[in-house]
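Removed from the display is one protein chain of the complex; every other protein chain stays in position.
By letter and in written order, the chains are A and B; residue numbering begins at 1 in each of them.
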Amino acid sequence: MTCMQDLSKSKGATTLERPSWWEERAPQIRELKFTLYLLRQSPLVVVGFALIGLFIGVAIFAPWIAPYGPEQRFWQLPQQPPSWQFLFGTDTTGGDIFSRVIWGARLDLVIALTVVASAIVIGSVLGAVSGFLGRAYDEILMRITDVFLAFPALILAMAVAAALGRNLTNLTIALIVVWWPTYARLIRGQVLAEKERLYVDAARAVGASPRRIIFRHVLPNSIFPIIVQATLDLGGVILTAAGLSFIGFGAGAGVAEWGLMIADGRSYLFQSPWIATFPGLAILFSSLGLNLVGDGLRDVLDPRLRR
Amino acid sequence: MPEAILKIRGLKTYFYTYAGIVRALEGIDLDIYKGETIGLVGETGCGKSVTSLSIMRLVPDPPGRIVGGEIIFKGEDLLKKSEDEMQSIRGSQITMVFQDPMTFVNPVLTVGDQVSEVITLHQDLAREAVETKIDEIQDKIVQIDPSSPDRQRLMERVKELEAMREHPPKASRGEIKKAALHRTIDVLKLVQLPDPEKVVKQYPHELSGGMRQRVIIAMALSCNPDLLIADEPTTSLDVTIQAQILALLSELKKKIGASILIITHDMGIVAETCDRVGVMYAGNIVEISETKALFKKPLHPYTQGLLRAIPKLHEDIKNLEIIPGSVPNLIHPPSGCRFHPRCPFRMDICDKEFPPLLEVDPGHSVACYLYPEKKR
Partner (left out) sequence: MRAKAHSSSSFFCSDCSATLLAQSVFLLRLVSSVKLRHYVIRRLLLMIPVLIGVSMMTFTLSHVIGDPVAAYISSQDVKLSEQQIQRIVEAHHLDDPLYVQYFYYISDLLRGDWGISRTDSDRPVIESIQRYFPATAELTMVSMVFALALGIPIGIISAVRKDRPEDHATRVFSLVGVSMPVFWLALLLQYAFYYQLKIHNLPNLPSGGRVDQFVWIDNPLHVVTGLYTVDGLITGNFAIFFDALVHLILPGFALSYVFMAVFVRMMRSSMLEVMRQDYITLARSKGLSERVVIYRHALRNAMIPTVTVAGLAFGGLLAGAVLTETVFSFPGIGRWSVSAIVRDDIASIMGFMLIIAVVYMLANLIVDLLYAWIDPRIRLG
């Protein structure tokens, strides 16, 4: 439409004015608005967003919300049941569980975001390259991802973390190692689909460079599936990281990490059940929120369910 | 005067969606006579398929619902029947043939299973079981040496079984299965499938589109229905197969004495196969007539437009004729006659109330204010 108007304005001119970035994206923006509208419809999704909001809010505002610091200990008051002073009680070394859960939110959020972001970047690059080069390179990458996906997530992360050494950084690296193949496959699939489609166009166009193809076509189409996958994976990473810390990886003793706190609480499970209970609830609700939203997004983006 | 096996009066079917209430059928009147082939034509979205689903009461319940009218079948109102009663009617007295043989057959069950289950469900196979046993033994008799003593024994057994024909004993599971299989092969032969014994064991994906459609027809005819509803039965098929299938349907209809309701958007099929035809537009029937009469003298402006739009071989046409405007939105349909926005003969009265379906010539009814009722 815009092009036509411009043509009529400049009679006989040979240049076409390109529509602005916003105008070009108008249909996609409409889609986005529709998506947001659909999301608002489902009560479960709204609850999910609320939970995520709570999680992120707590993590960001930890220093202001937490009554006590993560290292603070009341050595004389170990294993206190929940009270007004210590909302969730204290643990074996006298640390306030409420505060530590709050500080743990920060830690887990950082780990989860780091892992998923890195996995997306690494996976996308490798997947895109593999998709473009095709043939032998592609086959090799597919076999490599097969090998990584031949292990359940927790177990592969265990082995990598064990080989590297048991600390938080290595835990994060191990988790990145586990999660990148999914994104590699996702992006590769998109690239291959685009290659199929653009093959005809490329014959007409003047050899569009791969970079152009990626940025103009693959990326916009992949955004939604990546977002869905990433949301669900954030939940998965939190669960796996907690599991690993529970076993003995990752966080060193005393760090406020939810999985580790549950491990601590295990020895005194019967006498002081609150030590293990509250961190677990925190994991549950954060993961639940992410899964609710991830599910909601996936349902909403299903082309058949959109009206 | 032929008797009507199906009488639809004032059928209303609505769909309740997010966007609004879709008034898919707004008071349909239709009669189907015994032994005839009647066509229902119209554009996509005019409600033809909804009509067939409504007759079978298979309208998907959210979001659709039959909200009014009556469907009298063999003297009883189908809309008042319970689901159990409907289940005994479906597949045996009223059956359907569908559009796309690719998607309408279950890929994980064999052809034999899918056809047998209709037979087993609706028919008492005890007698068939006896017949099957008789056939089996008679086959053996043919093979055996005439002088052997076994032959005598077998012939006596056959006589015993023949006596049981009138009051067959209750058959066992295994016997029923065999009997059903026997019947299934017979039905497959009826629809002219080559090598039915082999086809029975095959899966749908091993057959071609035309063969699959024959299987669906076999399923529909296996219990000798009174009414067969064919919803665009040939749309997905090649033209050559199309001709075969239509011929098959006509032949079988005569053999079985069923009535056929063909739903289509193709006037060519109507011309070839139908005795009478009804024209639908936007949820209403606007004209019903005998086929020849419709083509010779179409009364409703919509029908005239439809027929004009089909280029004829003997004419020399520069431009294709179209009916101006587009199909109305069924959530907010035009008031009165739904065609009036596009009608070249529009009058003031046309947007006030929907014109009743009146018989203008013998056997030729139309719903249009252009035609007052002819006094008989």
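Methods note: contacts are C-beta pairs under 8 Å (C-beta built on N, C-alpha and C of every residue); 3 or more make two chains touch, one makes a residue touch a chain.
These numbers were taken from a predicted model, which means no experiment stands behind them.
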{"item": "Hidden partner chain, touching residue among B:Leu109, B:Ile141 or B:Val327", "value": "B:Leu109"}
{"item": "Option from A:Ala62, A:Ala242 or A:Val255 whose C-beta touches the chain left out", "value": "A:Ala242"}
{"item": "Full-complex contact with the absent chain, from A:Ile144, A:Leu192, A:Leu219 or A:Leu301", "value": "A:Ile144"}
{"item": "Option from B:Tyr33, B:Tyr203 or B:Tyr371 whose C-beta touches the chain left out", "value": "B:Tyr203"}
{"item": "Chain not shown, touching residues in chain B", "value": "56, 58, 86-92, 95-96, 98, 100, 103-110, 117-118, 121-122, 203, 205-206, 216, 219"}
{"item": "Touching residues on chain A - with respect to the absent chain", "value": "44, 143-144, 146-148, 150-156, 158-160, 162-164, 166, 235, 239, 242-243, 246-249, 259, 262, 265-266, 269-270, 273, 276-277, 280, 283-284, 287-288, 290-292, 295"}
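Keep this in mind: only the chains that are shown with their structure count from here on.
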{"item": "Mean-CA-position distance for chain B and chain A (Å)", "value": "53"}
